[in-house]
Structure formats: C-alpha cells, structure tokens
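What you see is the complex with one protein chain gone and the rest in place.
Let's turn to chain A:
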Amino acid sequence: MKLKYALRAATALALISGAAANAETITIATVNNGDMIRMQGLTDEFTKKTGIDVEWVTLEENVLRQRVTTDITTKGGQFDIMTIGMYEAPIWGKNGWLVPLNDLSAEYDVNDILPAMRDGLSADGTLYAAPFYGESSMLMYRTDLMEKAGLTMPEEPTWEFIREAAAAMDDPENGINGICLRGKAGWGEGGALITVVANSFGARWFDEEWNAQFDTPEWKEALTFYVNLMNDYGPDNYATNGFNENLSLFQQGKCGMWMDATVAASFVTNPKESTVADKVGFAMAPHKDGISKKANWLWAWALGIPAGTQKEEAAKKFVEWATSKEYLELVASKEGWANVPPGTRQSLYDNPEYASIPFAQMTLKSILAADPTNCCEKPVPYTGIQFVAIPEFAGIATEVSQEFSAVYAGQQSIDEALAKAQEITNDAMEAAGYR
C-alpha cells in the first residue's frame, strides 16, 4: 500500500520535472491591487493581439519585494516582467539589473507620461520602468461634517486649519474621529506619512553632507504636531493603523478627514464599498503656513524587465501595451473611466470624460505638486520624496518609524524617539560609507 503511494508520488514527480516552459509565455510578478487585477483580466486581449501567453504570479507587497529582489540579485530568471515601485526602479536601474526602456515606439509617446513619474523611474536620465499607475497623497474629507461644523475647506489647507477642522468634526459620542492618519511602523506605511508631514514643515532627512536631520527644530515641530493632532482627534490605537485600517474606518464613516494615497479616492467614492460615497470632498495635502512644500508624496507601480531575461522582446511588447494610451481606452470601454489606472499620462487628464470624475483633477494637481528631484524646502543630496532613493533607506526608515510608532503608542517621548532616530540613521549611514 505504502509502496504504491511512493511509486505514484515518484511517477508524478518525474512527470513534473520533465515539463518545459513554453517559449511564447512570459511570467509577470505583481501585487494584488485593484488595477493590477483588472490588468490580469484583460490580458486575453494582449494574447489575441500578439500571440504571447502571459502567466501571473501575484504576491503580497512585502513578499513580492523579497521574492523579486532575491531573483534579480541572483539572476534567477524566474520573471520576465516585475512590478516594482518608484523606490526600486532607479536603484536597480543604476545597478544594471533592469533593461533600459530607451527604445520605445513612437506611437507609445513616452513624452505623454507625466514628468514626475518619468523622473522618478529613471536613473541618470534613462527610463528603467514604465509606470502602470501613479499616485500622490491628498486630503479626503466629509463634506456633510464640514458643513455641520460651519467650515469651508480651502483647496490648499494649512495644518493649522486641519487642526481646527479636526477639533470641530471630532465627535467621540457618535464614533467620529476628527482625522485619521497612518501610524503603523514600516517605511512604506507610517514612515512615508510622517516623512511627508515633516517635509511640509520644512524638514528633510539629510543635509547635503548626508547628516541625519532629526535633531533639527523642524522635525521636532512636525512630530509634535502630528502626535498632538492624533492624540486629540485621531482614532484609538492609531499607532497600528496603516492604509487599509484607515480606509476601513473612513468607509464606515468614522473619520472626518483622511490624508492618504490618491488611489483611495476611487474606493471611498464607490457606493458598493463605502457608506459615505456621496459625501467626500478632496483637497490638496496640507502644509505649514509659510512653507511651500505640501505633504505630497509620489509613488508609482511600474513594470520593469530584469536584465538577462530570455524573452526581452515579448516582455517589452507587454510593457508597452499595458502602459499605453490604448490600454487606458480599453479599460474605459470595458469598465468605465473611473476604473482607468490613474496618474501616469497627461492625455488621460486632457480627456473631457475623465476630467468630469470628481477626484481626477485633484489627483493630477497632487501628482504635479510632487517633485521627486526636489522634495524639501532645503536642498538635499537625494531623490525621492517620502523615501530616499538609496538601498540602505528601507532598513533605516523601518527602524526609525518603529521608534515613532512607539511614541504614538505612548511608550516613549518625542525627544527620546528623535534622539534614537538620529543615532540609528547616522550609524547606518556611516557604516554604509556615506559620511
């Protein structure tokens, strides 16, 4: 009996190891976001057009990062296209891990891609990944609660006004928090948020000599403002809230305001998911009075081709197709303009049908306000806004954001956290040879 099973297993294994990959199939690694899933559903159109089959490997963001990093650093060749972010694209491009995208066809019209996106995905002037969708951050607020409070949201609010509005809308008895913001540890979660808040208070991560700046008054002011605002008018346990937690709170009507990714706009205005779909207004990310930089971040999910793939031509065809104007029209014709991946092409925002969507113009304005080559009020030696585009940053910022989250949870003081952040960052930068 046992022998029979063993034989069967052995036979099965032998059969499997013999199976070879089809030359006409490309494998794409991606994340599970709405726009990506929609793209998977539409790949049949691509196969019909080109005869190239597509295999998808969908993974959770952090798992995907680890997975594709392992593969690209060892030249494992498991993927022909990788979905990567704005943080990875310039670093990997510089290392020669990605195929340069400098020979895209004329009809692709690379100049139509928003300049901020193009810059953020390039290294030394060469584009290394094509943006599939792009986002900045903006303020979403409840129009009904603002009206009840007798306030009008300006298009470019200051943090002082946000505090006033949060105080007016905060209504603990009815379970409404004045404002919801991320506090969760992680460089891409709470770390990204506090960095843009700090930028909008005139702070920066590093000075021109790569010295950490957490000991400056700007950082202290920004962190103090955030902590007081959230302690007074934020949800309980905000130290563990990230994008999804806040989305859930906002959709259930438990937040007066929420500043987060522009991509959230399509979720909170979708009546199928959101109880407040018809009561949401949009404004630019706030800034401190007198500071020109707003709390805008810039992010894109982009498609890159790992150097060394055997199927470069087929992969390029797919990248061109998935990030083309034609693809945007395809999505619009099948699922409506509200579901088109936002934030990549100027032509989309010139389209009158798209422009009539409530959050479209504010999304574009937010993206245009973000400049990855010039994040801060003072000069910096790095590119990136809510991150610093160097390989060491993810590790450093995750540790720093853990120190900040400990403040949010009431486990240490602001001064302690800033001192630790300063030490962590300077030590790591010294070890990496920047200082």
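Here is the rule we go by: a residue touches a chain if its C-beta (ideal position, glycine included) is under 8 Å from a C-beta of that chain, and two chains touch if they have at least 3 such contacts; residues count from 1.
Just so we're on the same page, contacts and distances are computed from a predicted model.
Trainee: Any idea which of "Nitrate reductase subunit beta", "ABC transporter domain-containing protein", "NADH-quinone oxidoreductase subunit J" or "Sorbitol/mannitol transport system permease protein" UniProt assigns to the chain that's been left out?
Mentor: Of the names offered in "Nitrate reductase subunit beta", "ABC transporter domain-containing protein", "NADH-quinone oxidoreductase subunit J" or "Sorbitol/mannitol transport system permease protein", the absent chain's UniProt record gives "Sorbitol/mannitol transport system permease protein".
Trainee: Which listed residue, A:60, A:208 or A:278, touches the chain dropped from view?
Mentor: Touching the chain that is not displayed is residue A:60.
Trainee: Considering the complete complex, identify which of A:102, A:152, A:231 or A:244 is in touch with the unshown chain.
Mentor: A:244
Trainee: Since one chain has been left out of the picture, which residues of chain A touch it in the full complex?
Mentor: Residues in contact with the chain left out: 2, 5-6, 9, 12-13, 16-17, 19, 21, 27, 29, 31-34, 37, 40-41, 55-61, 63, 66-67, 70-71, 74-79, 188, 243-244, 247-248, 251-252, 261, 263-264, 267, 272-274.
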